[in-house]
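If you scroll down you'll find the structure; I have some questions about it.
One chain of protein is taken out of this complex; the other chains stay put.
So, chain A:
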Amino acid sequence: MGNSSSMLTQYDIEEVQGHCNHAFSQQEIVSLYQRFCQLDRSSGGFISADEFLSVPEFAVNPLAQRLLRTVDGLNFKEFVAFLSAFSPRATLQQKIEFIFKLYDSGGKGSVSYKDILDVLRDLTGHFISEEQREQVLKQVLEEAGYRKDSSLVFADFVKILGNPGLKMEVEVPVD
């Protein structure tokens, strides 16, 4: 798959499909490729952070910066894999995994109290003080049976978010 070519071969599409575990249909991958090329204005073969932020709807999202850490500089195959968690064909497990990885900023396999606090800060901005954030977090953690210094692993996330499930889907427009 050339960086600057704007044509995908059947072989390329199948390779991408395999890489994302068939989360998207071939038509959807073609649409995603068109979108990828549209965003990748410098034709570098990847979408830079600046190019992502030029989409106003993305730039106003509170989690934009956090997402950029993962999605910045991905090539097309990785881009599709990144989005595969949002496919209607993705399993609940994959969706929870996506969220877990977003919280686990250090990639250490567990989410600490500080990690959750960081995401909470992104979501609430300066409209609530740090003490209040900590207070609420401590309360809800205790209620759910966790202590402040306990870290959550993936299994915990599955337990907390698994019931009654997550709604996290986007539709890829197909011509």
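We adopt the following convention: a contact is a pair of C-beta atoms (placed from the backbone, for glycine too) under 8 Å apart; a residue touches a chain by one contact, two chains touch by 3 or more; residues count from 1.
In this section, contacts and distances are computed from a predicted model.
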Out of "pyruvate dehydrogenase (acetyl-transferring)", "WD repeat containing, antisense to TP73", "GATC amidotransferase" or "Phospholipid/glycerol acyltransferase domain-containing protein", which one is the UniProt protein name for the chain not included here? "Phospholipid/glycerol acyltransferase domain-containing protein"
From A:64, A:81 or A:153, the answer for touching the chain not displayed is A:64
Touch criterion as defined above, residue of A:41, A:69, A:114 or A:148 at the omitted chain: A:41
Among A:30, A:81 or A:161, which residue is in contact with the omitted chain in the full complex? A:161
Give me the chain A residues in contact with the hidden chain, please. 32, 35, 38-39, 41-42, 48, 50-64, 67, 71, 83, 86, 95, 98-99, 102-103, 116, 119-120, 123-128, 132-133, 135-137, 139-141, 143-144, 146, 157, 160-161, 166-170, 172-173
